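Removed from the display is one protein chain of the complex; every other protein chain stays in position.
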Amino acid sequence: MKKIEAIIRPAKLEAVRRALEKVGYSGLMITEIEGHGKQKGVVQQWRGEKYRLELLPKLKIEMVVKNEDVERITKAIIENAKTGEIGDGKIFVSAIDEAIRIRTGEKGEIAL
Amino acid sequence: MKKIEAIIRPAKLEAVRRALEKVGYSGLMITEIEGHGKQKGVVQQWRGEKYRLELLPKLKIEMVVKNEDVERITKAIIENAKTGEIGDGKIFVSAIDEAIRIRTGEKGEIAL
Amino acid sequence: MKKIEAIIRPAKLEAVRRALEKVGYSGLMITEIEGHGKQKGVVQQWRGEKYRLELLPKLKIEMVVKNEDVERITKAIIENAKTGEIGDGKIFVSAIDEAIRIRTGEKGEIAL
Amino acid sequence: MDMKVIIDTIWVLVTAKLVFFMNLGFAMVESGFARAKNCVNILSKNFVVFAVSSLGFLFLGWGLMFGDGNPFVGLKGLFFVSGLDNSPAVGEAYKGVYSAISWTGVPLWAKFFFQLVFCGTAATIVSGAVAERIKYKSFILFSFIMTMFIYPIIGHWVWGGGWLAQKGMFDFAGSTVVHSVGGWAALAGVLLLGPRFGKYSNGRINPIPGHNLSLATLGTFVLWFGWFGFNPGSTMMADPQAISHVVVTTNMAAAAAILSAIMVSWILLGKPDLGMTLNGCLAGLVAITAPCAFVSVGSSIIIGLIAGILVVLAVIGFDKLKIDDPVGALSVHLVNGVFGTLCVGLFAQDKIAGVATGDGLFYGGGLKLFLAQLTGVISVAVYTFIVSLIAWAILKTVMGIRVSLQEEIEGLDIGEHGNAAYPEFLERKPTYSFLGLKE
Amino acid sequence: MDMKVIIDTIWVLVTAKLVFFMNLGFAMVESGFARAKNCVNILSKNFVVFAVSSLGFLFLGWGLMFGDGNPFVGLKGLFFVSGLDNSPAVGEAYKGVYSAISWTGVPLWAKFFFQLVFCGTAATIVSGAVAERIKYKSFILFSFIMTMFIYPIIGHWVWGGGWLAQKGMFDFAGSTVVHSVGGWAALAGVLLLGPRFGKYSNGRINPIPGHNLSLATLGTFVLWFGWFGFNPGSTMMADPQAISHVVVTTNMAAAAAILSAIMVSWILLGKPDLGMTLNGCLAGLVAITAPCAFVSVGSSIIIGLIAGILVVLAVIGFDKLKIDDPVGALSVHLVNGVFGTLCVGLFAQDKIAGVATGDGLFYGGGLKLFLAQLTGVISVAVYTFIVSLIAWAILKTVMGIRVSLQEEIEGLDIGEHGNAAYPEFLERKPTYSFLGLKE
Partner (left out) sequence: MDMKVIIDTIWVLVTAKLVFFMNLGFAMVESGFARAKNCVNILSKNFVVFAVSSLGFLFLGWGLMFGDGNPFVGLKGLFFVSGLDNSPAVGEAYKGVYSAISWTGVPLWAKFFFQLVFCGTAATIVSGAVAERIKYKSFILFSFIMTMFIYPIIGHWVWGGGWLAQKGMFDFAGSTVVHSVGGWAALAGVLLLGPRFGKYSNGRINPIPGHNLSLATLGTFVLWFGWFGFNPGSTMMADPQAISHVVVTTNMAAAAAILSAIMVSWILLGKPDLGMTLNGCLAGLVAITAPCAFVSVGSSIIIGLIAGILVVLAVIGFDKLKIDDPVGALSVHLVNGVFGTLCVGLFAQDKIAGVATGDGLFYGGGLKLFLAQLTGVISVAVYTFIVSLIAWAILKTVMGIRVSLQEEIEGLDIGEHGNAAYPEFLERKPTYSFLGLKE
């Protein structure tokens, strides 16, 4: 099993999720994060002083999937999260040793 | 060392944490996430239009533990986070290469 | 590639980030978490009853970096996040199988 | 047109509007002191309650309270304020069925509106104490009962020329008629409802912090502001000496109570708790409500100081008794409503602002006035508590008064209204259940 | 100094201040009903609009509205309220160019201030309907146009002795002059702006929940409070019977509308929606604004009940028509402004609070009054809508009226102001786009 961790623009969530629904997925978790990569921050002002928020709001989507699904799902994410502008985000894939469904105690891929 | 990542219902946090205290643990992190699995969302309304929040608030508990503690701790979580209803959540286990305690610089299992 | 996951005190973020800027890094994500380790919580009161917030606000910084950068970056974090008091936090390192840049589709270390 | 009538009408209407504005104060204090997940529900309750009062008091409440009748209840001109009445005529000139309130020379609808906003206040007091677990529907029904059958009867006894008025009991602006009536009705509800889930578990008292102290502070300021309508308006005529006196006693009691509540919580709890400070202010205001026109400015400070201490002890005490009152409504309105009413019997100085009350115990008047006040306190307690208990019990049997445990845990906003108060803000969901590891 | 003048001035100024305070109410309702990312923008619009109105109405609006002239427009003393005037003289004694408002015996600046706060209200109504997508600059300019060329003309027709007044049309406190004028101007803006991004996509109506129902409730209470200045103040003299009557009809309509809106939304939507409850209250208040002094308390309840139903249906209806009004301004002010104006023709009872309106249809007066009201409604609709449409169209061509899509998605707070309303709170950014999976 693999964990796919995708950092995307908040505004792209709906598109991504619709795409995921089409390719099929068993579950996901979404976390509000603040990110910093190549993208420059937003300039704001407060009573005469400008400042830049270097950290930008992003969403992290995490999904634990079967090895064979990684390809399909990352493709769906890339296609739908892409704008071509700096700040589109990244996808990271890592290994998961074990998965357990709390409700039933089932283990392994069946628990996803 | 292993990382145990448990997605649970917010309302179950207290029970889980008390159980963990009994079996013993060295530290944990809790993140507010929004999840989507088999569970259907909550229906709300706004000025005449109903909508469903497909994403439900969940908590992610992360703990880095010694390999031999994984069994004991996941058991404690499962027992206390379970309601038997859809939406109880999952536990994922993955490998951690290294742990460092910032305060002392200690490395490895001693740092947990 | 490795993922460095550092739990730090919120007040230390600025120092850590400045240090990281000096040693160089390609991107990071920051998540607001609540942690519990050796540190005792904050005592608050509400209408006559004291209670302890056992969970303390912490920040989790996650960075996916090349293997050879792990050492340098963890050092920078440790030096700047340390106060010597209980609650300074931990750093965990784990393996990442794959990284993809959504904007370009590039894969591997070049995508970081 | 008689100038006096015009001026008095302006005074009555302007102060009535300030009292109306207290509805906002209650809504903000109560929602600020409760959790975000129940915020829509509390706002809704506080919003609908004045609508209910308006209809209930118009339909029947006014008639029972001010209609001519016997010492216990009004009987004439019962429905829709439709009895004969030639207001603003006063005294001999008055011809009508609402003679108990014919002493004030303003039009009938001005009298009605002024009395209505007081009725609304009594009803809204209940809302805070039963918050975070009561069914919306049942609260609405109870509010109708409150404004039609409970408040007006007590009102008749004290302000409608009834038996307590005849006994020589004085309640200038309603420590008893409004606040303790609200308090007793709330207490009955709280006892039948039981505490919120998780409040008293594992033998501990688990504090459940309110979600927004900015709103609670805002609300308290609005209430303090509104009280400058509540108390001086209760002259129902613009008597310069009296209204000036009342404005100052009202303010001084609040100020003193704030400072004593701060001191006591600093001493007892280690730090000057803001929630207690706000409750202190309200306690002082409730306590001075009955005596504001009967006592000196000096006495108002003493009354305030005691009220501020009382409320802190009461909040802690009710918790010890496992009587769960999320916003401190009982400590503020019930305890200090009773205390303030008794203060008339202790601190009154005859005609200090015009009214012939006789002197209180501390000013050489003996126990006479105090006993009249005590009679008032006890009889109001008995009637209000029993009738409320019956009303709540009937509602409980017929339709239930408490939401399901599931709904309570998820929040009444979703369950009762399908709304979320702050849908865009990330909330720390488990806070309420995770607290409470007492020192 | 004549006592009557003093008293009337106090009444006019105090009620005008309450109406001024409604600006806060509008600001809170509108920002609470919108998203956090546009909150600074909405607050700014609601804040600046009264400043703009103050200058615009002083500069020209007052003159066009009350200056002596022809039935369509004022022509004398146009600029800076600088025409000849010997207020507070009234009747024969009055010498000046603002004779249409010389019936009230208060100083000129008191008249001005009272009329200004009404003008400001009309202008602020627009703000809510065009929220979350309009350019700040364009809104400011439109507000100048509104307070200088649109509102004052209609005002002249009805309150400035113009042709509608002569036709026997009655609008006591402005269901038409203020509310429906605001509503028509808003509708023109909404049609030219188009709906917010994502509101009607994929053939669905996607609800976009407001970010803060506490603020929205606060605002509604403040508006309700302010209405006790709006309606009874419109006597512009302290006539005790009239002002007492108006206070009660105003309140009863609001109360009835709240309850009917709750009932209807409970039935139609399954749960008693708080947003609808708040809109219901405002609907009742708008509807009673024209007839408050002309109908009985009983009629005010009926008018309120209908208004509460109308507003719920209108909110749903406008959405069906894909007319995107984030705060329900059209349903509240336009629909119920029209409805309330017509109610005068239906429910009026001659001289019920002093004014000789003749009886309405339901009281045996036949269609005369109703037709006058209808004429008013239609002519105001035509003038306001067309002039507004032209004004918006010119602004659109010259400088654009809608922010860029990019800015709309990121929020107007950053784009227009460089500010964030709540920089320290974590927000659920995608909410607005992720909702809308309709049942």
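Note that the chains are named A, B, C, D and E in the order they appear, and that numbering of residues resets to 1 at the start of each chain.
Going forward, contacts are C-beta pairs under 8 Å (C-beta built on N, C-alpha and C of every residue); 3 or more make two chains touch, one makes a residue touch a chain.
Given the structure is predicted, the values throughout are model-derived calculations rather than measurements.
Student: The chain left out here touches which displayed chains?
Tutor: Within the full complex, the chain not displayed touches A, C, D, E.
Student: Out of C:I4, C:L59 or C:A76, which is the one that touches the chain we can't see?
Tutor: C:L59
Student: Which of E:L58, E:I145 or E:V327 touches the chain that is not shown?
Tutor: The single option touching the absent chain is E:L58.
Student: In the full complex, which of E:F33, E:F66, E:Y98 or E:F113 touches the chain missing from this view?
Tutor: E:F113
Student: Which positions on chain C touch the chain that was left off?
Tutor: 10-11, 13-14, 17, 32, 42-46, 50, 57, 59
Student: Which chain E residues would touch the chain omitted from the figure, given the whole complex?
Tutor: 1, 3, 5-7, 9-10, 13-14, 16-17, 20-21, 23-24, 27-28, 31, 39-40, 43-44, 46-48, 50-52, 54-55, 58, 80-81, 88, 106-110, 112-113, 116, 136, 212, 215, 218, 416-426
Student: State which residues belonging to chain D touch the missing partner chain.
Tutor: Contacting residues on chain D, toward the hidden partner: 3-4, 7, 10-11, 14, 18, 35-36, 209-214, 217-218, 220-222, 224-225, 228, 232, 238-241, 243-245, 247-248, 251-252, 254-256, 258-259, 262, 269-275, 277-278, 281, 297-298, 301, 422, 425-428, 431.
Assume only the chains that are shown with their structure count from here on.
Student: I need the common contact partners of chain C and chain D, sorted by label.
Tutor: B
Student: For the two copies chain B and chain A, is the contact made of the same residues on each side, with over half of the numbers shared, or of different residues?
Tutor: Mostly different residues form this interface, as fewer than half of the numbers used are common to both chains.
Student: Using the stated contact rule, I'd like to know whether B-D or B-E comes out ahead in C-beta pair count.
Tutor: Between B-E and B-D, contacts are more numerous in B-E.
Student: Taking each chain's centre as the mean of its Cα atoms, which chain lies farthest from chain A?
Tutor: In terms of C-alpha centroids, the chain at the greatest distance from chain A is D.
Student: Which integer distance in Å separates the CA centroid of chain B from that of chain E?
Tutor: Computed from C-alpha means, the inter-chain centre distance equals 52 Å.
Student: Roughly how many whole angstrom separate the Cα centroids of chain B and chain C?
Tutor: Using C-alpha averages as centres, the distance is 18 Å.
Student: For chain D, jot down the residues that touch at least 2 other chains.
Tutor: 418-420, 423, 426, 428, 434
Student: Going through chain A residue by residue, note those that touch at least 2 other chains and give them in order.
Tutor: Correct list: 17, 31-32, 94-95.
Student: Going by the touch rule stated at the top, which chains touch which?
Tutor: A-B, A-C, A-E, B-C, B-D, B-E, C-D, D-E
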